[in-house]
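Of the protein chains in this complex, all but one are displayed in their positions.
Now for chain A:
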Amino acid sequence: MIAPSANAALIEAKDLVRTYEVRQGMFGKATPVRAVDGINLTVMPGETLGVVGESGSGKSTLGRMLLGIDSPQEGETFFDGKPMPKLGTPEWRALRARMQLVYQDPLAALDRRLTVAEQIGEPLAIHKLVPKEHRAIRVAELMVSVGLRPDQADRYPHELSGGQRQRVVIARALASRPKLLVCDEPVSALDVSIQAQVVNMLRDLQEKNGIAMVFISHDLKVVRNMADRVAVMYLGRIVEEASSDVIFAAPLHPYTKALVSSVPVPGKPLKGRTILQGEPPNPANRPSGCAFHPRCPLATDICRTSVPHLRQVADGRTAACHLLAGADQPVAA
């Protein structure tokens, strides 16, 4: 949902590139891997952008760069119209309270020696957000807002279930009243029953507080439920972006099509669906042309030689595929 007053992006990424040196084997020589390879995106205040794609496609790397935890080698990120300050600087630390990260493994994110109340209160103390005497009240409010019971305040992380731990992590992330939440696979480790509890809670919190969210997940069903817009990544690049309602109902890029088709739907048989052949590509050995061409059922000669760029293919939709109409005409500005 886009807040009516805002027509400026909360976060904007321009041509982000992040390369890692990856060693093949213990003594192999290091080869550069472009984990994120030229990504542009914007997130409006209060909006949720879903990011999907295969393991290794660069989702987490992108998420970290949006928060300035990882720095791009090329390109730039803007938060509230201003360039992202350098990691570790006082400016960055001040901004950090406005943007928070929630990731997959809540146990790793929590300090096992601190109680639930202490974990949630920690950012309030670090960022000096709430005077000491009011902290307990704020912590109690936060616990209620994520659906934790007051009697759980004195529990330790190992005494909680996975879903409850993730609630603690989220409550802590919300403590500093952030404007942006990057959620990296926040419900992937949870049972569907519990996943639904946490997804509903996140949606409620977002509606109430107008937080913008980047929601990273490999579960298309969850992403469809959370996101307003969805970006599909393949080998470090966005290959398709559209509103969450149309992208799953009518995917355009062959990779998105395969992805949507691979989701097992209860009661629907596997036959008749497109099962993508071949292995996920090795990022250290990026295929020429369209990186998807070795697995693409529709690939032609041009796909093997020339890189398709992300272009507007319909109203509010972009895709990077040579075969999509509109791809050979420049985007009308």
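As a working rule, a residue touches a chain if its C-beta (ideal position, glycine included) is under 8 Å from a C-beta of that chain, and two chains touch if they have at least 3 such contacts; residues count from 1.
Basically, contacts and distances are computed from a predicted model.
A chain of the complex is left out here; the name its UniProt entry carries, from "Ferredoxin", "ABC transporter ATP-binding protein", "Tetrathionate reductase subunit B" or "Succinate dehydrogenase cytochrome b subunit", is "ABC transporter ATP-binding protein". Within the set A:R64, A:R224, A:H293 or A:R317, the residue that contacts the chain not displayed is A:R224. Among the residues A:A196, A:I302 or A:L323, only A:A196 touches the chain that is left out of the figure. When the omitted chain is restored, the residue from A:L142, A:A173, A:M213 or A:A258 that touches it is A:A258. Mapped onto chain A, the interface with the missing chain covers residues 54-55, 161-164, 191-197, 199-200, 203, 218, 220-222, 224-225, 244-245, 248-249, 258-270, 273, 275-277, 279-280.
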